[in-house]
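The complex is shown incomplete by one protein chain, all other protein chains being positioned as in the whole.
For reference, chains read A, B and C in written order, and residue numbers begin at 1 within each chain.
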Amino acid sequence: MSRDFLAVELAPADGFEPRWRSPLERALRDAPPGIRDLSRTGKLHVHGDVGAPPGVEVVRVAPDRALVLCAAADVERVRGELGERVVDMSAALAGLEVRGERLMRRLADLDLDALPAAGAVAHVPATVLRDGDAFRIFFPQEYADHVGAVVLDAAAGLA
Amino acid sequence: MSFLLSCPNCGPRDVNEFAYAGEVTSRPAERPSVRELATYVHFRRNVAGVQQEWWFHRFGCETWFRAERDTRTNAVLATEAAHAEPDGQAAPAEAAVPDVPAV
Amino acid sequence: MRLPPSPEERIDRSRTVTFFFEGEPIEAYAGDTIGSALFAAGRRVFSRSFKYHRPRGLLCCSGHCPNCLMQVDGAPSVRVCTAPVREGTRVRSQNVLGSLDRDLLAVVDKVGGPFTPVGFYYRTMIRPRRAWPYYERFLRRVAGLGTIDKHARRSSRFDTEHRRAEVLVIGGGPSGLDAARAAARDGRRVVLVDEGLALDAQLPREDGFETIAPARAIGIYEGGLVPVDAGDVLLRFRAERVVVASGAIEQPLLFPGNDLVGVLLPSAVRRLTRLWSLRPGERAVVITADDRGLAAAEDLRRAGTSVARVVDLRTTQPAQMAARGSHGRVRSVSVDGDSVDCDVLVMSGGSQPAYSLLAQAGARVEYDGTRGIFVPRDLPPHVEAVGSAAGEGARGAAAVPAASYRGTESGGRCFVCICEDVTDKDVKRAIAEGFDSIELAKRYTTVTMGPCQGRLCHLPSIRLYARETRAEEATIGTTTARPPWAPVRLGLLAGRGHEPAKRTSLHHRHKELGAQMMWTGEWRRPHSYGDVAAEVRAVHEGVGVIDVSTLGKLLVSGPDAVSFLERLYPNRFGDLKPGRIRYAVLGTDAGRIMDDGTIGRLSERDFYVTTTSTGAETVLAWFEWWNAVWGYDVSVDNVTGALAALNVAGPRSRALLARLTELDVSPDGFGYLDAREARVAGVPCLLLRIGFVGELGYELHFPSPYAEYLWDTLLERGADAGIRPFGLEPQRILRLEKAHVIVGQDTDSESNALDANMSWLVKFDKDDFVGKWALEHVRERGPRERLVGFEMANGTVPPEGGQIVVDGLPAGRVTSARWSDAVGKAIGLAWVPPALADEDSRIEIRVDGRLEPALVRLRPFFDPDDERLRA
Partner (left out) sequence: MRDIFRTRRMWRPRGELKDRYDVVIVGGGSHGLATAYYLAKNHGITNVAVLEQSYIGSGAAGRNTTIVRSNYRTPEGARFYQRSVELYERLSRELDFNLLFSQQGHLTLAHSDRALITMTERAEVNQLLGIDSRVVGPPEVARLCPELDLSHDVTWPILGALYHPRGGIIRHDAVVWGLARGADRGGVEIHPYTEVTGIERSNGRVTGVRTTRGDIECDTIVSATAGWSTLVADLADVRLPITTHILQAFVTEPLKPFLDVIVVSSQMHVYVSQTDRGEILIGAEIEPYTTYRGTSTFPFLEYSARHVLELFPQLENVSVLRQWTGLCDLSPDYSPILGVTEVDGFVVSAGWGTYGFKAAPIVGTTLAELISTGRTPELIAPFTLERFYTDTLVSELAAAAVSH
């Protein structure tokens, strides 16, 4: 068996048209500008040494483990290129982007000058990346409603 | 508590990000007597001083490592990523990972 | 009445603010505090004391003492001397029966006072025993200070912010500013926080470092954590270096009448006169051990208060000193028999470094005999003290013996601790009774345990104690300084109060269907959709679907996967063929059951492991832990959230599935305990043919973003087959009919697999597995209790947690019990003594205080031969 049951990006088949739904869709419905849903990002757990195929970001979590991010459409290709010890975690992790250091500081006790890093965000385990003023946060999707509520609430406190 | 532990992968973090799993203990190499098994399962040194202990970075990299900590001061003298001891000299403790509130 | 405007004053006379005191409007100026405005309005009594209900007036005007605690907009015990006036604020007095000026409970001071020496309650109301609850009720009525609205909800917004600083300076006085500037010059990232209580000096906003005010450090905790109370935001600072510039606290003097209204510390004089242009009184006496008192005398003169006498204790050592009052207000002061009328008495016993933050951080506190103060020593690494907090320039009343002044008249009480109404006599009595260590004396007298947290009573009490025990202050030690440095509101500590909760991808669908939700660990799950019996029936007779996405799901892969799992579990997996599933129980080396689930083999080196709903993280950590030691070549990934899971169960489940997949779902093509990969309604699924609920059924595991789609599709396409979603409660009944165990409910932290009737999965012939030795010992000694099924003789459903009773005593317990329509009986699982663990053994279960008979059953209650399950 092949673990294809973890694949998120589907082509319609057998006359069915499966509809993808983001875990954050409801939680971010009334999100202010600057908060974006990144849940559809491709996310892969890689064990062992990790190369970096083009078009991917590698967050090394431990010496023998990494979170690889890529475009959703590229997951299949990247999975192939990364070798055997790869698990597609695209569906496991929700993702969102927030803007502003102040907002991020209300979500996590992380050193924002030392990102990317894994740590607690809104009291749940997460991986955080930084691009200037923007922060991408990936976390277990079952916490999506909780994290979404915390982020919106924190943003409201700063508004 | 809020002392800091230096995760070998993630660097210094508040202790509440981690799960504590007790002293590093020794699993018997062969079938123990009832008494030896009890000693292994239930008894710890509980020193007031430096001890070797297990930690799991629950809210971070999710890896196990060992720390050398002075239980009188909570000063963490060293941390080291766990390394395999296939003969089982060091063994996980009996307790399941405790429920620690996150920061 | 205000003094003429001065350039120094902090009030803006062009802007008035109106607030309410006891319902009456009070006009204040912008820049006033509630305390200054009330003083301007003529109020002199601000509170009633804790025990004796003595009138108390402004004393420090610095937010230290308990004398101005009031209810402000419902919040109890607000120090109004530092609380800014706001339009419409409602202020009330507290701990008063009647009014501040006429408190009926003041009778305690007159009558009860002499009758209530320290520790009196330990010696009274012991007999008769029945009287104590009444007495206690009275005590509880008069205890406490502020009140709260019992029915109030949370109404304020408090946020938490995580901050970092290379250097955090606490205190914006001259030393703090110097330290901040110096560190900033060195290129450090510096933040300075200031309480903003030093209202007399406007804090400069400077380049080079950030200033936060008003903000108060709550404590210096381990790991450089310095939480800061910034009003409605809690700033959790992580600082590499902490500079404490918290200054010094003015100390009172001990003499009879030292708590009368009108007795002021120098800071109160300075602030009343300079910041708020108020005249403290008409005629003053100043008694001082340092220059602060002299400066206060100057301030008083400038404000038009005549200063009748100044006693400088550094040059004069009176033998007798006492303040006398009427109606609680100071009227005269006598020094060595020479009485002077006054309505203001300024006392200054020097100043004590505010070392609490340093002591909490781990510094030692040492008595400096030459200066008569405690100073911090042996600071922990990364913490330093500057300015008067470090002892610079601070000076106590070293030369002045504590409480050496006896009044000429009787009845004047000398207060060591105004928060708790503890007098010098109380302290002396405690010592005489044998409370001969300072910590014991503190606990007995409660000195330092009140709202000022020892700021005004710690030094005087220790000096008094030293004098009375004829010991050196330095040898007495101190009481422990405990955080927080200043009272901090629960709301601020709590922050926004969000608790993490897990939801499955179908959570909103369940709510839309009217499910009653319940907790399973961090998860919310449907209890049922409103009709438990119908949901059970649907599974027995047609088809039902339950969301089992909460199951923990782990992928275990690698060349050593078999060896790894065989060493963790008592089961064997080497003989498990790809595409097959096995039930497995995880144990500890103590032989205790930890978790359970199914393990499916996907390929030679890939296994799919499920855990209980609450077990995923624990089991993952457990796997990783053992492998940190063993070093097998396997990797473990937690795919719990990646995959939603539905159990489609019931005699019609096969037919429904056949409509949605091209997979061969015939009994031969897809048998019991088989695993298959296939598309269902176009979604790639892992299908497991397992049957926790006891009917033909399929677990579909598939990418969670498609959960709603697949759920909707199943309900739509199964409508004609009568498909019904079912919740946890129907599932519990269904599994109980099959006597299937729920780990964590039917087992507990002491249960082992043998006593729980799972010996069939324990493979003792394996070389090693976790728990093997313990289970071998259990096997050798025999069971101590057994998990069995039972059916009630008369249909009563016993409570879960109910007791099996033998000879009137607890001998076992019911772990699960339900009425089953399908069986037509009340059935359950229970732990019973081995002697009662045989088929047809009669046991007695306590139900509503009666003993109800039941019979032990060792086989499933429903479909005992699994014919329906394996269909």
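The rule is short, and it goes like this: contacts are C-beta pairs under 8 Å (C-beta built on N, C-alpha and C of every residue); 3 or more make two chains touch, one makes a residue touch a chain.
Bear in mind the structure is a predicted one, so any value in this text is a computation, not a measurement.
Chemist: By the document's own contact criterion, which visible chains does the hidden chain reach in the full complex?
Modeler: B, C
Chemist: From the list C:G530, C:P810 or C:P853, which touches the chain that is not on show?
Modeler: C:P810
Chemist: Just to verify: which one of C:A501, C:A793 or C:V823 makes contact with the chain not shown?
Modeler: Of all options in C:A501, C:A793 or C:V823, contact with the hidden chain holds for C:A501.
Chemist: Decide which residue listed in C:G31, C:P84, C:P227 or C:G718 touches the omitted chain of the complex.
Modeler: C:P227
Chemist: Could you pull out which residues of chain B are in touch with the chain that's been left out?
Modeler: 1-2, 14-16, 19-20, 22-23, 34-35, 38-39, 41-46, 48, 51, 53, 71-74, 94, 98-101, 103
Chemist: Could I get the residues of chain C that touch the absent chain, sorted low to high?
Modeler: 50, 74-77, 95, 115, 117, 120-127, 129, 132, 136, 139-141, 143-156, 160, 218-219, 221-222, 225, 227, 236, 360, 362, 429, 432-437, 439-440, 443-444, 446, 449, 451, 453, 480, 482-484, 487-491, 493-495, 497, 499, 501, 518-520, 744-745, 748-750, 777, 799-803, 805, 808-810, 813, 815, 846, 849
Heads up, the rule we're going with is that only the chains that are shown with their structure count from here on.
Chemist: So, what's the distance in Å between the C-alpha centres of chain C and chain B?
Modeler: Inter-chain centre distance comes to 26 Å.
Chemist: Tell me, which residues of chain C touch at least two other chains?
Modeler: If we look for residues of chain C contacting two or more partner chains, we find 500.
Chemist: Spell out, as numbers or ranges, the residues of chain A touching 2 or more other chains.
Modeler: 109, 111, 123-124
Chemist: Give every residue of chain B touching chain A within the complex, in rising order.
Modeler: Where chain B meets chain A, its residues are 9-11, 13-14, 17, 57-63, 81, 102-103.
Chemist: Using the touch rule from the top, collect the residues of chain B that touch chain C in their complex.
Modeler: These residues of chain B touch chain C: 1-4, 12, 14-15, 19, 21, 27-28, 31-32, 34, 37, 40-42, 54, 56, 58, 62-64, 74, 82-86, 88, 90-92, 94, 96-97, 102.
Chemist: Within the complex, which stretch of chain A touches chain B?
Modeler: Going by the criterion above, the answer is residues 61-63, 65, 109, 111, 114, 117-120, 123-126.
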